[in-house]
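Below you will find the structure I want to go over with you.
Omission of a single protein chain aside, the complex is shown with its protein chains in their original locations.
Moving on to subunit A:
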Amino acid sequence: MAECGTSDGGRSGDSLDKSITLPPDEVFRNLENAKRFAIDIGGSLTKLAYYSTVQHKVAKVRSFEHSGKDTEQDHEPPYEISVQEEITARLHFVKFENTYIEACLDFIKDHLVNTETKVILATGGGAYKFKDLIEEKLQLKVHKEDVMTCLIKGCNFVLKNIPNEAFAYQKDAEPEFRFQTQHANIFPYLLVNIGSGVSIVKVESEDRFEWIGGSSVGGGTFWGLGALLTKTKKFDELLHLASKGQHANVDMLVQDIYGGAHQTLGLSGNLIASSFGKSATADREFSREDMAKSLLHMISNDIGQLACLYAKLHGLDRVYFGGFFIRGHPVTMHTITYSINFFSKGEVQALFLRHEGYLGAIGAFLKGAEQDNPNQYSWGENYAGSSGLMSTSPELCPTQRVRSGTFDLLEMDRLERPLVNLPLLLDPSSYVPDTVDLTDDALARKYWLTCFEEALDGVVKRAVASQPESADAAERARKFRQKYWSKLQTLRHQPFAYGTLTVRSLLDTREHCLNEFSFPDPYSKVKQEENGVALKCFQCVVQALDALSWEERQLALARGLLAGNVFDWGAKAVSDVLESDPRFGFEEAKKKLQDNSGIDLILGVFPFVRELLLRGTEVILACNSGPALNDVTYSESLLVAERIAAMDPIIHSALQEERLLLVQTGSSSPCLDLSRLDKGLAVLVRERGADLAVIEGMGRAVHTNYYAALRCESLKLAVVKNAWLAERLGGPLFSVIFKYEVPAE
């Protein structure tokens, strides 16, 4: 019932190695700027939350002063790049065993610089127990927060901000984890928290939730009764015993009562008629494994049954399960899922959360940070700084038991601007950005993981090359390599670690790792150079196009859009050629496509935009907010547009009259999630009544959105620059995707 998060499982064993395997400065990062601490102390795990600012380098672009400089000169780049320090907000969450609480508090105290912080918000059953210790060590006043309020706040937060947060679990299925697409509206839902007891809460909105029931038969019953029956002290070991037992030796089954006749009666003989029904005898011994298994079934079935009864009474079909009974344990996720399916006959879905262990800490933090309005922002999981699902699960990593000092981390970046759905999505609730689910497709997974591994050295080289004046670039690049490599290895073994594994998530993880080690934009110089070259060709290209007949011009424009798309340094096939022959480039691309147009934005997109403008079409041109590979960013696009406008009266007047609008997508990825787009873009799309969406690039139109259904006409175009993918899609390398779609009636 009530008590939740007060116990976290029996990992705090005395036989365990108590050394901390991760150096604390890699765990408690960015402490110097940390403020707004919150702590959730359970029965065995502590979760610490703090808000910090991260200073990192960003490549800023700005136009040169025009005074006296002739920008048309051959050796002059079109704009200047300067690397600046930028400060962004980040939430840090650290989970560790209570055993280390004192050592951790000491470390924090030693590294805490910010003295504005006066209080720490605390939740969880252990908050009371450790109150004095915290106050003494940190010199912060402990404010206790209501456990359930924190839990719900945390749950709302992760459901809203982390795509693929919730998943269904199906043992022995491939994949076992079925991640849910994010719903625009997460309410109402049922949260069943299985701590020592069970709490069932109906959540109707951000601030409205109601405790609708509970049960005293929960994790504490499994643990307490299990300890009595099996003389096993630890929760994890009880689960381990249960996973090896045969409950039919202890339970009275339907077939035990009916004999063989259950079949003719249409009854399942394996149904449990009476839990522990066979143990009602003095003259038999029962194995610990069998009793643990029987107990696990009894409790899981009971909770599942009650959850279904409550879900039915309140007309809800989504039930999220949390609490230490569930936390990262495939065994209990399986028995709970089974029970829910059985009792609801498939009408209710049992869902679990990737960051379930952090809900209380997140909620307590949010309560304390209300003046910062954290709920007004969009947040993104930082893959570089987060450990991923089950990083400490002994079921998955048998060696984990001896490495008990492991810390689990979650980091969330505050995004500059709020993200929303593209209003043009046909059905936002069923929209899945990614074309291939690599958790689902072992072959594809293997290919792409290997592909990213093989490309890693090239990325490292480019990163170092992008910062020739930096003394420690090589060292940072080495660390980047190590980090991303280990992420790839984790994903090989646990493809579900960060939600659905996709090419997009692999690319994003790489970007996050690059940023982590201050390689904000390894391609900034390359882009600068390319843009300079392309700008010089712009007028020439436009004149050539204008000379063509209408029909020829349209074909040439389409080719232009595609040719520019070959300049994508992320695609290994192209980068291999480029690295071996630096002179390869424009001419080569033209040959491959037998075309005479140029580089992506300037020679491909702008002429196309110009044609649309000439037709009287208004154009919203959206570029990435942050750098990703060699994609032109929003700020670069502004400079480029300015330069083009100076050359071209059509673009010039369109910009002035706001018939051409440059905006940012909100994304910093080579791919595009149309359910997480910049709010400004979404508003504009709605206001202007956009009726055609052009999505360009392999990342945006093939890896993602290939199957995206929009409410308006759409054009998806890309060159397939990956042999394996080209083959998968049924064509040769460098095949062209030019997909025009009209919404279904």
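As a working rule, a residue touches a chain if its C-beta (ideal position, glycine included) is under 8 Å from a C-beta of that chain, and two chains touch if they have at least 3 such contacts; residues count from 1.
By definition in this document, contacts and distances are computed from a predicted model.
Undergrad: Among "Gamma-secretase subunit APH-1", "EF-hand domain-containing protein", "Eukaryotic translation initiation factor 3 subunit B" or "pantothenate kinase", go ahead and choose the protein name stored in UniProt for the chain not displayed.
TA: "pantothenate kinase"
Undergrad: For the full complex, which residue in A:42, A:154, A:175 or A:197 touches the chain that was left out?
TA: Only one of A:42, A:154, A:175 or A:197 touches the chain omitted from view, namely A:197.
Undergrad: Of A:37, A:100, A:189 or A:310, which residue touches the hidden chain?
TA: In the full complex, the listed residue that touches the missing chain is A:310.
Undergrad: Looking at the whole complex, which of A:99, A:164 or A:221 touches the chain that is not displayed?
TA: The one listed residue touching the chain not shown is A:221.
Undergrad: Could you tell me which of A:94, A:148 or A:623 touches the chain that is not displayed?
TA: A:148
Undergrad: Can you say which of A:187, A:342 or A:377 touches the chain missing from this structure?
TA: Checking each option in A:187, A:342 or A:377, the one touching the absent chain turns out to be A:342.
Undergrad: What does the interface between subunit A and the hidden chain look like in terms of residue numbers?
TA: Within subunit A, the residues that touch the unshown chain are 1-3, 6-7, 43, 125, 146, 148-149, 195-197, 199, 211, 213-221, 223-225, 227-229, 233, 247-248, 250-254, 256-262, 264-268, 270-282, 286, 291, 297-298, 300-302, 305-306, 309-310, 312-313, 334-335, 337-339, 341-343, 345-346.
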